[in-house]
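Have a look at this one.
Yeah, one chain of the complex is gone here, protein chain that is, but the others are all in their spots.
Coming up: chain A.
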Amino acid sequence: MSLLELDNITKSFGAIHALSKVSLTIQPGEAVGLMGDNGAGKSTLMKIIAGNFMPSSGEIRIENKPVAFHKPIDARNAGIEIVYQDLALCDNLTAGANVFLGRELKRKFGPISMLDYPAMYKRAGELFAELKSETRPRDLVRQMSGGQRQAVAIARTRLSDPKLVLMDEPTAAISVRQVAEVLALIKRLKETGHAVVLVSHRMPDVFDVCDRVAVLRRGTKVADKPIKETSPEEVTGLIIGAIEAA
């Protein structure tokens, strides 16, 4: 049974056709690389899966059941977590507060419940440690480097035990060591049965961790192959259009 099936997803923003009839299937525990030039529609597809946009037409099925995500929270409840390309963090809050934003841990005293700072900072610290990121849970996100912000955004997805993690360019702004950690994390996710969609412009990342690669060009899927049956050269050709389709 497939974890996620996208069936002829089309998305238009007024006159702009961001996606046309894209179908994609993701198996449990599979890592799929999604590649394509700027503006190819990668983020749009991620946001449709994550419940930010409704598709103009087409169907989304999770474990064979059709679903309609009206809000991001619907997708999250269905076991889908996402790291947004622009990270979507609150600069004026601490790293720990951002990790738990919208699902804060609370302590209850009778009818009163209050934020449980120690528990949240502790857990956030553990998550950052897992990511091997030197991110201090009590620091404001405003003062953080690109890599630390990335760690905060990724840590958010680790709060629940999602079936599918969408990562929109998680390695765009980070150091070599942290890239290795993010890739290691993706592998760990795979081993524990989580599926991952990795959007990236970095060919080595995709070839390192993904089982399959799908290529979007101007809103259309032009390729969808097991990594073993393709090469960086072929994928590059597909992205820029030198190779029509594969």
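Just so it is clear, contacts are C-beta pairs under 8 Å (C-beta built on N, C-alpha and C of every residue); 3 or more make two chains touch, one makes a residue touch a chain; residues count from 1.
We take it that contacts and distances are computed from a predicted model.
Undergrad: What name does the UniProt record list for the absent chain among "Sarcosine oxidase subunit alpha family protein", "Monosaccharide ABC transporter membrane protein (CUT2 family)", "Pyridine nucleotide-disulfide oxidoreductase" or "Anti-sigma-W factor RsiW"?
TA: Looking only at the record, the undisplayed chain corresponds to "Monosaccharide ABC transporter membrane protein (CUT2 family)".
Undergrad: Pick out which of A:N52, A:T220 or A:T236 touches the chain that's been left out of the picture.
TA: Only one listed residue reaches the unshown chain, and that is A:N52.
Undergrad: For the chain that's not shown, point to the residue among A:P137, A:P162 or A:G219 touching it.
TA: The missing chain is touched by A:P137.
Undergrad: Kindly state which of the options A:M54, A:A68 or A:A129 is in contact with the chain not pictured.
TA: A:A129
Undergrad: Touching the left-out chain: which of A:M54, A:L115 or A:I240?
TA: A:L115
Undergrad: In the full complex, which bits of chain A touch the chain not displayed? Write them out.
TA: Against the left-out chain, chain A lists 52, 71-73, 76, 84, 88-94, 97, 101-104, 106, 113-115, 117, 121-122, 124-126, 128-129, 132, 134-140, 143.
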